[in-house]
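This part shows chain A:
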Amino acid sequence: MDASTHPARGGWNSLARNYEARIARGHALVGGKVVPADRTTALLEAVIEPGDRICIEGNNQKHADFLARALAEAAPERVHDLHVVQSNIALAPHLDIFESGIARRLDFCYAGPQGLRLAQLVAAGKVEVGAIHTYLELYGRYFTDLTPRVSLIAAEAADRDGNLYTGPNTEDTPAIVEATAFRSGVLIAQVNRIVDKVPRVDVPGDWVNYVVEAPKPHYIEPIFTRDPAAITDIQVLMAMMVIRGIYEKYGVTRLNHGIGFDTAAIELILPTYAEELGLRGKICRYMSVNPCPTLIPAIESGFIDAIHCAGSELGMERYVSERSDVFFIGRDGTMRSNRVYCQLAGHYADLFIGSTLQIDLEGNSSTATHARITGFGGAPNFGSESRGRRHGSPAWLAAGREAHRQGMPRGRKLVVQMVETFKEGLSPTFVERLDAWDLMDTFNMPLPPVMVYGDDLTHIVTEEGIANLLLCDSLAERAQAIRAVAGYTEVGRKRDRQMVEMLRARGAVVYPEDIGVDKRLASRDLLAARSIKDLVRWSDGLYAPPARFRNW
Partner candidate 1 sequence: MERLEFRFAGRPGTPVAETGEALVGVVGSGNLEVMIERVDLGGGCLAVVDTSIHGFGDTWQQVLADFVDRRGLANIRLSINDGGATPAVVVLRLDQAWAGLEEGER
Partner candidate 2 sequence: MNADAALSAPPVSSTERLIDALFDQASISRAGPLVTGTGTLDGQAIAILATAERAQIGADLALAMARNVLDVMREAPGRPILIVVDNSGHRLGRWDELMGNNGYLAHLSTCLYLARRRGHRVIGLVNELAVSAGFMALGMATDACYAMPEAEVRVMALNAMSRVTKVPLDRLTELCATSPVLGPGVANFIRVGALRGIWSGDLSAHLREALAEMPGERDTRRELGLERGGRTLARDIAAQVRAGV
């Protein structure tokens, strides 16, 4: 760190003085807040200093892609050794800057499609990984030791004063902006259009230093759209078990769904299976999740009272706008999302349910695969016991009674993994040892990259049945309960049949027939929508799916 920023040696406002100097250099170049697109790289070279901590906004969906490319075109003699602190590494320029030496150090959450190249760059010594975080952790560190000096963000529109409208995909912007703007950092926004008056102010203009109208709208990926046509009978069976064996049993009303086909199957049988069971109004009333199109039938049939979203989803804009009783909508009529609040809401909900790639005998699960660094995203925060929670709810208390059968009465968040025993290509989901251990060695990580720890997990649902880990009294019992639902995997075939029967008698292992799930009904016929077109029909034409999902 520059010596002049230390109070003992350079006064109390060195960050602010440094900020003023940067802004002076920037204004000398571009004259005002609005930056012509072709001057963007020059501006970045002027306001970014070597060694800066920098955030290039990259969320699940919205990406400051134009600014990322502009930075990648900067001269490495002028801009180098940057420390990148951003949630998602999703685009090629995010890594190009490491290849060229513009950046050196990286703290992030999730790498997704760039995971393979990131691993190669780490191996080549081009990227020093500080740590891989969950979203809330990284944002937490923005407000402690990793505050960005310069943040490059993306918004839908700006006015000439720099007021920003993010549209439905607000996502991570508020967290980045707040940390940067209030600690003498520089904020540069790319917008799709500069207008006279923004529809609503998501970021006040006096926090924003520069706006650039990007030549093309920022990149948005429809990553939460699951085509019901791809949901299988097996997934329907698992969804039935989740509804009867968990949602109905505990009375789960506040929850967070993962974004896979498994949880989409649950959403799509709420209006059919759960409705017939008389569960409307009793389960699934409040959700913390993106506006996944597969939620439409459940919303339309009156299951869901309210949804808060971390971000939006392409094609859902009009539908969401027209359902302001359910979604969080601005005065302008479009949704406001916010990843931090959504993560927070989900953390204190009654239940998280998601999928994973591997589970071991303690119930630890991981989505890590060899040769890739993928990271965590938000699942570990959603998928963990909320030990700071103090308010009661029927589901939380019911789970608590199972979890704490002696001593101090407590509540318990339900954390559920929903997996098939084998994945496509016949690789087993249940393993004695997670690949995460090898990954730790390969990439020199401090810990194996575990997504959800076994002691946070309460239930595993497979096509075979449900393992209720709350009712297991020892690690040995826990392992047997897991084996009992692991089907024909090696792990499953090594089950001790006697012990499994004992666990079943206790309710720690539950098979479909034990909870009145009729396997013969487990077919796609139960899905309220079996195609994207059906979702459009449910939405009364308000949902406008992206072209790639259409078949009409």
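Candidate entries met the following condition: all candidates are chains of the complex that A comes from, given by their letters.
Operating definition for what follows: a residue touches a chain if its C-beta (ideal position, glycine included) is under 8 Å from a C-beta of that chain, and two chains touch if they have at least 3 such contacts; residues count from 1.
This structure is a prediction, so every number in the text was calculated from the model and none was measured.
Only one of 1 or 2 makes contact with chain A in this complex, and that is candidate 1. Only residues 232-234, 237, 420-426, 463-464, 487-488, 493, 519-520, 522 of chain A touch candidate 1 when the two sit together in their complex.
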